[in-house]
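For reference, the structure discussed in these notes is given below.
Only a single protein chain was left out; the remaining protein chains are all shown in position.
Coming up: subunit A.
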């Protein structure tokens, strides 16, 4: 049998349906790949026995003619989703030993569709980071390396473990979450597809909260079609999430018509930032040409408040995080460090339990919300956010989707952007504006850098119009013909 781990989800679905192989065989191949991928440190918790049991149950359902949309497909789950009976860490020391007695809505939806969990994958602590260097469980390594250079590179973040697992063929797909680019940027860094749906499309219930007005779960996989298949099963109304939107979930795969004739694609001039590298600029131009050749109309647009998105984000996200993370008090779950009184116990637990980046953001957030500064920081940032959202609204009066680069660079080495947090924050310059506006966005692998590292292009859509995003992404993917793969050096 050929290597089952190299199949797409769509091909595996068809092979399972035809009886070419079983979910047990497919899952076993991925468990072997997962075990061999330890040098990448993509997984925090592997659940191979549970995976075999789930695959066996899946094969039984199929035999009875009860196959779901993801029947028998092995997936990795970002360790930010609560999974019943399985350690859930958010990659933080403060959640030591936390084993939820409930299942997140998104993962429950996936299991309901027949999917199989391989394990829980690594991330930046509480999803705060763009390089997966802030995890308590260690750095995740990108399966890609520069041409002729074995320096270890970051996989991007925060969904770095998800990206690394999918790019290294140890999972067919993975869940991610995106607050300011945490699905799209790692997808770009690892040569895979990552889709952030419209805010409200996927339930946040049971997902460890970072910044509640921005957090959105989404799929990561190796093709646009695979992300469309996954999203259909992940999405849907959930009464347990007050911002979940009650509208029907389309068949996203049907949106991949390959036809974008007459669609209007916006190119925002403000994304041509100072110091944008020539190769990113050239790739962007290629993307423009591909879509034009496919019959789309290219329209120059302006999103005038783009440059204020990052500073607004770095007030809003930490402010919401400071509120959300107040729950880690050493009383109800996870780590407790004893102190001389209750307050001392809280402060000691949080000092030991949180890493440096999390602490930095909690302090910024606490300050931005504190008496006397709320108007100057938080309220001001929310007003700027309204202007950013208005920019997109205006643009969408004349275009159907927007094309930009996903990230300002290819993957970089560990510690290369360590000293100044601001330098790291700039990674999200192209992804944050759509997050603030709640819009759907996808990163599609579109080419290689001069050092042979993957680079992605980003497509943004109108609210709840993931279908157009998928449709254009499918055409972009086809035109780019990105077939490069990392060499599997980690197998030793």
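Note that contacts are C-beta pairs under 8 Å (C-beta built on N, C-alpha and C of every residue); 3 or more make two chains touch, one makes a residue touch a chain; residues count from 1.
Keep this in mind: contacts and distances are computed from a predicted model.
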Choices "Beta-ACP synthase", "Quaternary amine transport ATP-binding protein", "Aspartyl/glutamyl-tRNA(Asn/Gln) amidotransferase subunit C" or "Acyl carrier protein" - which one is the UniProt name of the chain not shown: "Aspartyl/glutamyl-tRNA(Asn/Gln) amidotransferase subunit C"
Option from A:169, A:189, A:354 or A:490 whose C-beta touches the chain left out: A:354
Contacting the left-out chain in the complete assembly, out of A:93, A:305, A:417 or A:471: A:305
Option touching the unshown chain, where A:38, A:383, A:450 or A:491 are the choices: A:383
Where the missing chain touches subunit A, by residue: 97-102, 198-200, 213, 239, 242-243, 245, 305, 307-308, 311-312, 314-315, 322, 326, 329-336, 338-339, 341-348, 350-351, 354, 359-360, 362-364, 366-367, 370, 373, 376-377, 379-387, 389, 420-422, 436-438, 463-464
